[in-house]
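Once you've had a glance at the structure underneath, I'll fire off some questions.
The complex is shown incomplete by one protein chain, all other protein chains being positioned as in the whole.
Here the chain labels run A, B and C in written order, and each chain numbers its own residues starting at 1.
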Amino acid sequence: MFKKILIANRGEIAVRIIRACKELEIKTVAVYSDADRNAMHVMLADEAYHIGPPKPAESYLLKEKIIEVAKKSGAEAIHPGFGFLSENDSFAELCEKEGVVFIGPSAEAIRLMGDKITARKIAMKAKVPLVPGSDGAVTDVEASRVAEEIGYPVMIKASAGGGGKGMRLVNSEDEFEAALRMARSEASSSFGDDSVFVERFVQKPRHIEIQILGDKHGNVLHLFERECSIQRRHQKVIEEAPSGFISSKTRKKMGDVAVNIAKAVNYYGAGTVEFIMDQEENFFFLEMNTRIQVEHPVTEMITGLDIVKWMIRIADGEKLPFKQSSLKIKGHAVECRVYAEDPTMNFLPSPGTLQYIKAPAGPGIRDDSSMYSGYEITSYYDPMLSKLITWADTREEAIKKMKSALLEYIVLGVRTNIGFLIRVMDDEEFKKAEIDTGFIERHPELLNPQDIDNEPALIAAAMIMNNTISGDESVNGKATGSNWKLAARKMALRGSNEI
Amino acid sequence: MFKKILIANRGEIAVRIIRACKELEIKTVAVYSDADRNAMHVMLADEAYHIGPPKPAESYLLKEKIIEVAKKSGAEAIHPGFGFLSENDSFAELCEKEGVVFIGPSAEAIRLMGDKITARKIAMKAKVPLVPGSDGAVTDVEASRVAEEIGYPVMIKASAGGGGKGMRLVNSEDEFEAALRMARSEASSSFGDDSVFVERFVQKPRHIEIQILGDKHGNVLHLFERECSIQRRHQKVIEEAPSGFISSKTRKKMGDVAVNIAKAVNYYGAGTVEFIMDQEENFFFLEMNTRIQVEHPVTEMITGLDIVKWMIRIADGEKLPFKQSSLKIKGHAVECRVYAEDPTMNFLPSPGTLQYIKAPAGPGIRDDSSMYSGYEITSYYDPMLSKLITWADTREEAIKKMKSALLEYIVLGVRTNIGFLIRVMDDEEFKKAEIDTGFIERHPELLNPQDIDNEPALIAAAMIMNNTISGDESVNGKATGSNWKLAARKMALRGSNEI
Amino acid sequence: MTYTFKLKNQVYKVNIEEDEDINIVEIDGEQKEIRFTKVDSNLYSVIIDNESLTIGIFKKGKKIQVFYKGDLFEIEAISDRDGSKAGGPGTGLEIMSPMPSRIVKILKEQGDKVEEEEPVVVVEAMKMESELKAPSTGKIKEIKVSEGDTVEEGTILVTLSPE
Partner (left out) sequence: MTYTFKLKNQVYKVNIEEDEDINIVEIDGEQKEIRFTKVDSNLYSVIIDNESLTIGIFKKGKKIQVFYKGDLFEIEAISDRDGSKAGGPGTGLEIMSPMPSRIVKILKEQGDKVEEEEPVVVVEAMKMESELKAPSTGKIKEIKVSEGDTVEEGTILVTLSPE
């Protein structure tokens, strides 16, 4: 087994990977940007190296520098997490060239699946149903023509995209031009490539995906499905496993198909085959993510497998010791992504210093986070505060547990989506699993409810006005957050500490 | 199902019960002493009532007052947790008389099992092997005679005892008198009853116990065993399920016997039958605890059952929907009790204000705690900071996970046993499950190790002396802890807020 | 002492009296007993009659933010004079930056007519582009920023004049 691994990432996924390494008795090497000197992944790792300024392009995306740190520190392998270099085939290639193991699939598999158009072709060959759409990247004129042909609503998607960036839903012709412009602009700034394609928008679509695990000996298994239909801005917010909707027959069919796609590219490591599904359980291939995914914990909870540990073991050449038939679903798991954002303002990010944060705990509750009181959420990176996961015997119990856990979550200093998530857990349609990716848009009352109990707020306000309690200590610099700021300022004065 | 439950307890077990209630959509009523106004169980409950000064005898042990609060608040049932009134048959009786459901077994079952001598007789009748010893409470003279007869080492135990209080191991005749005096004195101050009995001390004994769950319809099941052999001052510190030692044959035999004892007293609710076991897997009945136990989480982790929720459902009259044959052990769980105590001073409690506390989190980690930064550990109550539980596929992985989690635990402001627990997880004998209740005494090097890396400590000291960093902010009253103290002082000035 | 608050465009009056050991609050004509204790800098455990809540409280000038059960409430304390004229600043005739962001595109020019909800500015923050829309129908009075500018939370980007 590896003795030391470098984690080329930050935030909760870096923390998640470091924890897995520690449990495997592997030493961990963190890298960090100027903005992350205080980050939890730095604190938890055995070693930490500074790699540059906050902007990802000048730190977390520096392939050569990261490999240089790996070699300097004696790390034998690199885990890329998600985002950043995780789906960058040239980084995987460079690792191989430099004699460092890339913990993920082959560069070839990343390349094939990374381009959506090639991926569609592979899926087609593997006889997986596809959503009707343009046959690859299109010019503005072609895009408009294809949209006309397949009929509105249509989706515009960045060819190099992922995570909702460079993606736009267009309901009618007159919206098309503006949407195309913004999609291209986002695609360009996010991926450095403004090519897009167009496809039919499936009505009331569900997002269902299959977790894949393959080893370097040709074994590929699936760990069942996750349903991630609750999305905002085309990004997943609530995920669960198993889906509360699909039949075991569909589950098996999707699993088989996903394994076939993975085998078509000699896949090893963890990966996810994403499908869009209509309300009649027809499913269409969306894309394959060739990396660990944000929502992997729900699958871990229902299978008892540690996917991150298996990625490491697979990279080390280990054979998967279990067979498809020995894998069983136990219970139900739900994940909520707790964000620093304002649901009343269309989920606008809300950066700031976490004056106080207290996560829920107890049986069946898992909090994957890299936050602590005093930590500052900057606008450089994703404003996710935590992935809160609950597990219980049944979907109903897992949802009740999630509601109870969310009610315990205290976050002061930034706006969060916690209240919104609580209301989703209470929603009758959600409880009945009557969900699709339009769920949030259909339920504006969950974002900004009118019937909320505001009496305690008024009482608290009266107490503060009466000077019975003081609410402005943060201003006096006594609070943790402000101490942190002081330290940060001191740091800044001392200059950065480059390696 | 009940609409509202009163929790007649404090600390982590009160928090644990409140969480279970919330997930069952039952409203919760907390009671609190002056020392607990800031306690987490008060913050998490839906309602909270003050019941008296810090001393348990003047608050948490006030049967009538607690029942009065239950009635006033409309609570239909009372969960007693462990300790306090949990094994008080007259409280269970009073509840029944006043029309409030006692969440636990019948007053009769508590009474029969509460007296160790009666319990021994019941066990004898059920043909459970017993440790040789005195036939009930003894005078000083009889005690000495019995000790001679059965041969040293002997144990002196309080008849009304539990949790190691009023318990003394005596290795030879000349220690006997002093030990007897101290056992009686502790028994008297802890239980108001100084009667003791004497029994043979089993060499290299393991502590193995069986978790019982029975309903009001005559069904009694066991949820397998827990091994709790790692003890200090006769109190469990590390528990695990299943035992890393016993064979499945012994497991079955112990389970059957435990169910038999429970059935002999028409037991319902959750209970634990405790055994002492020698290194040849011979086991002897110790006692039955007629309540939820501190270490119940390890059983929950390997069975997937929520014991506290089942206690509530059983009290409500629900039938157990599963059979013994459908219960299976999945994986392995370890629990460490994190205490505010000083292992280098024979585990002396270390009260004080928690200036900072950060619990580990992530997959397979459960932290059952009622602590937060700024909370004060008083000397009124047990100094337990947390029950940290890890679950993994195998015992080896669960232990590695525990070590990794303990290394993440940060507690500032009091002394803790965390370093000691980390060293146990690294101990070769512990890893091989070669343990018994004398483990800690045999391993003084785990308490006060000599080969520890103290370089970072010296570097930190140099930085502080150089005023590079400041280590005395707590003195200036800026830290959370001191803010808390200020608030507490203000509280005290304002007088208590009795109902 | 009686205070007047504005919360989500509704006005409330709350009376609070400090008794010997507890506070009595009158709200909506109902009296409640309040017991509270501090947990952390801006965090309090509050018992209203016997209902227990953990509440985060911040004060920023006349604005008070209160957090509990996952939601943040923003309350404005209004003195009696303010109360009578109501409204005050923030007339709804401006487009503010809701967070630190970069101005990607300005879609209108000074003097342009805009409909309510019509996009006026495109900003980027945390790698997401968002359109900021006109709060009401009117004319663009002044554009205070340029494309490429980086702005703080609360910066007024564009002012409108009513039609």
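In the analysis below, a contact is a pair of C-beta atoms (placed from the backbone, for glycine too) under 8 Å apart; a residue touches a chain by one contact, two chains touch by 3 or more.
Everything numeric here is computed off the predicted structure, so don't read it as measured data.
By the touch rule given at the top, the unshown chain touches A, B in the complete complex.
Checked against the full complex, the candidates A:F2, A:Y49, A:Y268 or A:F285 give a single residue touching the omitted chain, namely A:Y49. Annotation: of B:R19, B:H41, B:K116 or B:K165, B:K165 touches the absent chain (contact as defined above).
Contact with the undisplayed chain is limited, among B:F284, B:Y356, B:Y372 or B:F430, to B:Y356.
Considering B:I5, B:A35 or B:I422, the position touching the chain not shown turns out to be B:I422 (whole complex). Shown as candidates are B:S90, B:N171 or B:S185; the residue that touches the absent chain is B:S185.
Annotation: of A:R37, A:K65, A:K121 or A:K216, A:R37 touches the absent chain (contact as defined above).
Mapped onto subunit A, contacts with the missing chain fall at residues 30, 37-38, 42-49, 73, 372-374, 480, 483-484, 486-488, 490-491, 494-497. Residue positions on subunit B in contact with the hidden chain: 165, 182, 185-186, 189-190, 233, 342, 345-346, 348-351, 355-356, 373, 379, 381-383, 406-407, 409-412, 415-416, 418-422, 452, 454-466, 468-475, 478-480, in rising order.
Here is the rule we go by: only the chains that are shown with their structure count from here on.
Among the chain pairings, A-C comes first (most C-beta pairs in contact).
Chain geometry summary: the mean Cα position of subunit A and that of subunit B are 39 Å apart.
In whole angstrom, the spacing between the mean C-alpha positions of subunit B and subunit C is 48. Annotation for subunit A: residues touching 2 or more other chains are 373, 407, 473, 478, 480.
Taken residue by residue, subunit C touches two or more other chains at 38, 40-41, 54, whereas all remaining positions touch fewer.
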